[in-house]
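Got a structure here, written out as structure tokens. Questions coming.
Of the protein chains in this complex, one is absent; all others appear in place.
Think of it as A and B in the order they're written, each chain with its own count starting at 1.
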Amino acid sequence: MSAKEHSGDYFIPDPSPWPIIGMFSLLITLFGGALAMNGVSLGSYLVVAGLLMFFYLLYGWFRDVIKENLSDCYNRQVDTSFRMGMFWFIASEVFFFLSFFGALYYIRNIALPWLGGDGYLGVTNEILYHGFENAWPSHGPGELGGDFLPMGAWGIPAINTLILLTSGATITWAHWGLKLDNQKQLVNGLIATIALGVFFVILQAYEYGHAYQELNLTLETGAYGSTFYMLTGFHGFHVTMGAVMLMAILGRSMKSHFSAHNHFAFEAVAWYWHFVDVVWLGLFVFVYWL
Amino acid sequence: MTTTTLNHDEAHHHDMPTGWRRWLFSTNHKDIGTLYLLFALTMLFLGGASAMLIRLELFQPGIQLLDPDLYNNLVTNHALIMIFGAVMPAAAGLANWMIPMMIGAPDMALPRMNNLSFWILPAAATMLILSFIVPFFPGGGTQINTGWTLYPPLSVQVGMSMDFLIFAIHLLGISSVLASINIIVTLLNMRAPGMTLMTMPMFCWTWLVTAFLLILVVPVLAGGVTMLLFDRHFGTSFFDAAGGGDPVLFQHLFWFFGHPEVYILLLPSIGVLSHVIPAFSRKPLFGYKSMVGAMLTVATIGMVVWAHHQYTIGMSLGAVTYFMIGTILISIPVGLMIFNFIATMWRGAMTFETPMLFAVAIVLMFTFGGLSGVMLAVVPADMQYHDSMFVVAHFHYVLMPGAVFGLFAGVFYWLPKWTGHMYDETLGKIFFWTNVIGFNITFFPQHFLGLAGMPRRIVDYNMMFTEFNVISSIGAIIFGLSHLLLLYIVIKTIRGGKKAESRAWEGAKGLEWELDSPPAFHTWTVAPQIK
Partner (left out) sequence: MKFNNNFKRQVNHPMSVTQQLINNQSYKLKTTSLTGILVAGVFFADKCRAEYGINFPPPAADVAQEIYNIHMLTMQITTVLLLIVFGFVFYSLYYHRKSRGFQADQDFHNSWFGNWSWVVVPVMVLGVDLTIAGKADAVLKKVWDVPKAENILDVKVTGHQWWWEFDYLDHGIKVESRYVPEKESGDLYLREVDNRLVLPTGQKIRFLHTSADVLHAFWVPELAVKKDAIPGYVTETWAELNREGVFRGQCAELCGTWHSRMPIVVESVSPQQFATWVDDQKAIKVAAAAEASADKTWSMDELMAKGKTLYDTKCAACHQVTGVGLPPAFPALKGSAMATGSIEAHLEIVIKGKEGTAMQPWGSLNDLEIAAIVTYERNAWDNNTGDVVQPSDVKQAR
């Protein structure tokens, strides 16, 4: 690392090819995605190619970061930068989810009552939808997607809540292990967390299958189907990403990359996991329960 | 502000990369800043070219040049390219160049990610331009005729070009969020010892607030267009009443982003003014604290008044009253900013170099645009103004002076620092005058068009609107051509000219002026101590 000598204390990395590879991977993926959605078969190949490139980029980028970290390039100030960066990244994610929760709120508490004849635009009901009554779950006055059954809260979703809450505890336990330099506790804690995360995803997938096959609850099921799948789907995607990150951390823990004082990567993933956890609680309450 | 250690030319012997790697792989805030600025300049000309076509079509009644879908496609692209391609990247370019130099930091806090946030932009621009041209290929579907607001259900009708646009917006969003995170972290974590938040330069403050706004609202836009994508392709019904959704929901999501966005465009320029006006008035900024307070207030109120773009959608009396009063109240903090600028000029010893000329023009013309904004905020009157050319006049009066002129002022102010050469002052002044006069001829008459009843986004109009459209189009041509002069001045300055001193302007204050012009590749590798 030549960097340290020329930049005073603060570490400035050498020129790096990863950002530009990132640019191409995103461009190819999304270009392909747009084509694929419109039935151009080339599109899906591009998506696959782009994603492979993206994972290569992640691998390469993080490999560099790890290398730098291990060769002690990072001082305390750099560490703070990373922490703040992660924190504000999660903040932006919160607002991303907020847009979906906002949509759910708007549809349930503003739009559907209007369609059902209450509130400011209640006249809509009188003119366009005689006989439609507002209730939740709803697939709207057009009854889109046909008859369906809603997803109950106290079956799989409740189990999933327990799973995620437990995983929050196991990752904290792993963190304690790390702080005490107890590598075994760290690794076991992480393995438990990952197992719980994977189990969660499997149950979620099973739940989707159940919804599609037995409840006739699909993406097309009006507002209920839309919000249900959008919120749970995006959350599921985040859990999956979280689990992948946990696996990376597990690998590094096994190689003893972390010490009681230097383990930003571990904490970043832990924050992320807790964030995903908290979002789930919101989902459980607003999507499944209420 | 004084410094104890000055490290002018230290340590750049072996590590300044050369050739294409220097630009593609860069981790240097100055190079990345340059990239941002060049990108923005290119986009200004692209967006400007579509504006010229728009104005040419509107030169006379009738449909001469552009078929209606192409016209609206151009309007959509014009707006998106100008806002996301020209103004925001230019502001980010200034931030990249100046923030580390101003706060005595060796670079941005996360230099590699900095490069990523820049390079995502060309990808986004590619998608954006593709969305424009895909319809011209066989099987490419219909054009994006929705305007930049992308309201469904019209945007659901559009062909695959809309998907390109949606992904372009995702990319733009990722880029801005990453850039904002970087700026926040830099400002909070990298200030030279002794520099507190309340003593850091005002430009840094404006960007701190801007970056927070971006982090909070851009994800919401991303969420909104994601729902749009699902409505288009996966059968969801977020914006379809038949399924219990509501087209207006999209508008709320869009404007929850869109209104703060206008302050995102405005604030960096306010930051530039807070440096330019004191420098050329030779006295400190009037009311530093009230400026910070005003900015925070603008940001806070700005987050909760979005529905003033939607007065006509059928909101309850309570809701419109709330949004009206909230919106009108924004005049308090913005008025305070304008007041502070005037008070800074007041009893100063002013000289009028190009940056200062732009600054004065901004104070006058942005106020004008802001005041027409207050007229728009009045609900019953907006029942008339809404979606008419009056609105177009309002927002160009706030966007051009409020955002673009501020960036011009910044470019002229710091150009000597970046290039080491003084720009040609005479040319600068000619540019200023043609620009400002052209601007006013273009947009002032549009107020009358709107009041007389001309809707916006129409390709063809009745002959009663001819006169003012002719004037406006002629102004636009003057205005557009004047930008060629800008290009010339910038190129000329890069290539040579009078050597700039390290303190290029007599009254300029701040750490950046302690450094050489042009500054070394790495600066402040040892943090200055601020006393």
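In the analysis below, a contact is a pair of C-beta atoms (placed from the backbone, for glycine too) under 8 Å apart; a residue touches a chain by one contact, two chains touch by 3 or more.
Just so it is clear, the structure is predicted and the values come from calculations on it, not from any experiment.
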Residue among B:Asp69, B:Asp424 or B:Asp516 that touches the chain left out of view: B:Asp69
Which one touches the absent chain: B:Gly47, B:Pro135 or B:Gly438? B:Pro135
In the complete complex, the non-displayed chain touches which residues of subunit B? 61, 67-69, 72, 135, 139-143, 145-147, 151, 153-154, 156-157, 159, 240-242, 246-248, 281-287, 289-290, 293, 312-314, 317, 320-321, 324-325, 328-329, 331-333, 335-336, 338-339, 342-343, 345-351, 360, 363-364, 367-368, 371-372, 374-375, 378-381, 383-384, 386-388, 448, 451-453, 455, 457-468, 470
Where the missing chain touches subunit A, by residue: 114-115, 121, 123-124, 127-128, 141
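As a convention for this text, only the chains that are shown with their structure count from here on.
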In the complex, the residues of subunit B that touch subunit A are 11-12, 14-15, 17, 21-22, 24-28, 105-107, 109-113, 115-116, 118-120, 122-123, 126-127, 130, 141, 159-160, 163-164, 167, 170-171, 174, 177, 180-182, 184-185, 188-190, 215-220, 222-224, 226-227, 229-230, 233-238, 240-246, 248-249, 252-253, 256, 314-316, 319, 522, 525-527
Which residues of subunit A touch subunit B once you look at their complex with the stated criterion? 2, 5-8, 10, 12-20, 22-24, 26-27, 30-31, 33-35, 37-38, 61, 77, 80-82, 84-85, 88-89, 91-93, 95-100, 102-103, 106-107, 110-112, 114-115, 119-121, 138-142, 144-145, 218-227, 229-230
